[in-house]
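Every protein chain of the complex appears in place save one, which is left out.
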Amino acid sequence: MNNNLENPDCFKQVSLVEAINMALDYAMSQDESVVMLGEDIGKNGGVFRATDGLQEKFGQARVMDTPLAETSIAGAAVGMSVAGLKPIAEIQFMGFIYATLEHLICHAARMRNRTRGRLSCPMVIRAPFGGGIHAPEHHSESTEALFAHIPGLRVVIPSSPARAYGLLLAAIENPDPVIFLEPKRLYRSEVHDVNDNGQALPLDSCFTLREGEELTLISWGACIKECLAVVDQMNAESGNDKRIELIDLASIKPIDFATIAHSIKKTGRCVIVHEAAKTCGVGAEIAAYIAEHLMAYCKSPVKRITGFDTVMPYFRNEQHYLISELDIKAAIDESLSSDF
Amino acid sequence: MRYFKLPDLGEGLIEAEIVEWHVKAGDQVSTDQVMLAVETAKAIVEIPSPQMGIIEHTFGDIGDTVHIGEPLVEYQGENDSVSVVGNLSAEPLGQVSANNNGSNTEANNKSQAEAKTDRFSIGIKSSTMIAIQASPSVRGLAGRLGVDVEQITGTGDGGRITSDDVEKAARMNQNLGDSEKLTGVRKAMAQVMIKSHQQIVPVTLFADVPLTKVASEMTIAVAKAIAFACIKEPALNVWFDGENMSRRILDFVDLGIAVDTEQGLFVPVLRQVQDRDEDDLKAGLEALKHAVITRNIPPAELTGATIILSNYGSLNPYCRYGTPIVVPPMVAIVGIGALYAGEDSGKVLPISLTFDHRCVTGGEASRFIGYIADYLNNIKTE
Partner (left out) sequence: MMPHNNPLQYLSAEGEPLTERGGRHELPDFVNDQSLLLQAYRWMNLTRAFDQKAVALQRTGIIGTYPSSLGQEAISVACGMALAQDDVFVPYYRDHGSLLVRGNLMEHLLLYWGGDERGSAYVAKAGSALDMPICVPIATQASHAVGIASALKIQQKRQAVLCTLGDGASSKGDFLEALNLAGSWHLPVVFVINNNQWAISVPRHIQSGAPTLAQKASAAAIPSMQVDGNDFIAMYEALTEGLHRARQRKGPMLIEAISYRLSDHTTADDASRYRGQEEVDKAWKNEPIKRLQNFIFQRGYWDKKAEGCLQDDCQTQLEKSVQAYKSIEAEQPEAMFDYMYQTWPAALDDQVVTCGEKYKRNYLAAQQHSSGFNKGA
């Protein structure tokens, strides 16, 4: 029940990409200082249609098609945010975000710190990422760990329409730079009821998608889809709807270790699933935390199911790289049946 | 190929709506001849024929939504080889769910037709599991010594199990034999009792009730007496939600009856005790007991009690008093001991009533016992 008179309940059936559009629309209508910039976000509504209709609604001054130059997009966003706007920049694909790194690392992430709070960069960089849509070269990688490694950045990845809506609003409201990565394989895969009431979700928190007592499965982004299928099936088959606990990390940086710790203490087993390459992936950080703080609660070693340390194969062979439901199930079975 | 299936026409699209058919069954088509136009989430797209052939059948009408991987046309006299090079219409590999055999389109249909619900909660969910701490090397040692760490009480920091604890447990197993792990009903009892102990604030009242006449079936008589008392003093016939501080006063009496068996304690439920006569109740109770002893009791018959009766007096003539344990969400349990001869050699029934003081007052409980006594002694009260 929502008793907020200013923001009455307004449920809409939307896909993840539509939920993003809805959140952008809401933020733009509520706050004049929110502006958007990026390639093809205007008339075209973005190559995935995330910004569909917004230029028409809010005008070219607030929804800006930029020249083709990611470095400028990020650098201009730094300047805009310092000067009192709240820019939301779209990078068309994560594969083209690397030109923004200098501005993000050397400026956005540290403006508050280097001016001792005098200036800051409240900005959002949105980019679709991940494989499984048989897109061309450079359109399928998952390199969230690059950003998670940078002190001063927040990295957020939603995995459902409702979380996309609430987390994007939170990212826009947040006074610091947020890298908002959108799992494009989920853009249209499901339609959910989402309340368009402007309610943000907390940024530094995991989400528990399924409660369970025997094993903690941690994932984020598009892999949540397969994780959910596996968990629901395993819980149903075992007749125990509290068998596997599924946690959507959602906030990749900073990580909500309290929720993870609480879960591991309960279950004593952990499997981490991510599409990104294994070495130095975000899964490694979680596994390290468990090793540092929770080892004594673990009944079996932490397992990681991840992409390989290879260039992501082009789409003809990408299914050999992507993580399947069976891969996840095999890892869970192994963890459940192996004790130290 | 026999069936031409809708490929992903954009990047990550899942369906398309048919806008126009340019061909129909019986038509001869050549390679690359446009067969139909569809509208995806991104564009209107014309789809050509991938091969030469005669169309046997077209699938879907204008306005229909077709999912990726579903057939658009069938060609006459072709084998069904799906020779898609880029694998663009194939379903994802390695799915666990059995209903995804061959074509997952049905699942897709559903997911599109009705919006799925999305369950999640933010951050930590509370739980009552008790975590056991033991380092991997200690767990390894326990494994080698055949000791179950879950059955050891740790003596290390914060209850952590040490290798000493494991070795001690191993010695104990060697000397005394392995401990037995609780299973089934006994394990369930343990869990229920722990939960009760964690939540309930119990108070037990003891009463010695002189009886003017002794019923032949004491359990049934007391059952009726409890039902009577519940109507007179409903505060004890309640389900209480301690988390939300709310209670539900019930206008029916479903009485749980504690039944002792070799496997452990069962509490089958006699329904609607307030409306049934003693013979009916007696027959009902016999049936329940039989089902329990022969292990044929359906789980539904073991749940939903509003208050419990435990006649431990029937097990042993020396047992008079107890402190029975209230099982949430109930708030009361009545125990009766063995009848004994009172001062004037009349019979006395010892009653022990435990109630949850979070929800029930001492006065309500005392009156409740009074009503039981009244009923048993046939005293009419208004």
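Letters A and B mark the chains as written, and numbering starts fresh at 1 in each.
To be clear about the criterion, contacts are C-beta pairs under 8 Å (C-beta built on N, C-alpha and C of every residue); 3 or more make two chains touch, one makes a residue touch a chain.
These figures come from a predicted structure and were not determined experimentally.
Peer 1: The chain left out touches which of the shown chains?
Peer 2: Taken over the complete structure, the missing chain's partners among displayed chains are A, B.
Peer 1: Looking at B:94, B:123 or B:159, which residue reaches the missing chain?
Peer 2: Of the listed residues, the one touching the omitted chain is B:94.
Peer 1: Which of A:19, A:80 or A:135 touches the chain that is not shown?
Peer 2: Considering all chains, including the one not shown, the answer is A:135.
Peer 1: For chain A, which positions touch the chain that isn't shown here?
Peer 2: 39-40, 42-45, 47, 65-72, 95-96, 99, 134-138, 278-279, 308-311, 313-321, 324, 326-327, 330
Peer 1: Write the list of chain B residues that the hidden chain touches.
Peer 2: With respect to the unshown chain, the touching residues of chain B are 2-5, 7-11, 32, 42-50, 57, 59, 70-71, 74, 80, 83-89, 93-95, 100-103, 105-106.
Note that only the chains that are shown with their structure count from here on.
Peer 1: Distance from the CA centroid of chain A to that of chain B, rounded to the nearest Å?
Peer 2: Each chain's C-alpha centroid was found; their separation is 33 Å.
Peer 1: Applying the document's contact rule, which stretches of chain A touch chain B when the two form their complex?
Peer 2: Residue positions touching the partner: 13, 48-49, 132-135, 139, 160-163, 184-185, 187-193, 201-202, 205-211, 213, 229-230, 233, 248, 256, 258-259, 262, 265-268, 295-299, 301, 315-316, 319, 322, 324-327, 329, 339-340.
Peer 1: In the complex, go through chain B and note every residue touching chain A.
Peer 2: 8, 11-14, 41-42, 85-88, 92-97, 111-112, 115-125, 127, 129, 131-137, 139-140, 143, 160
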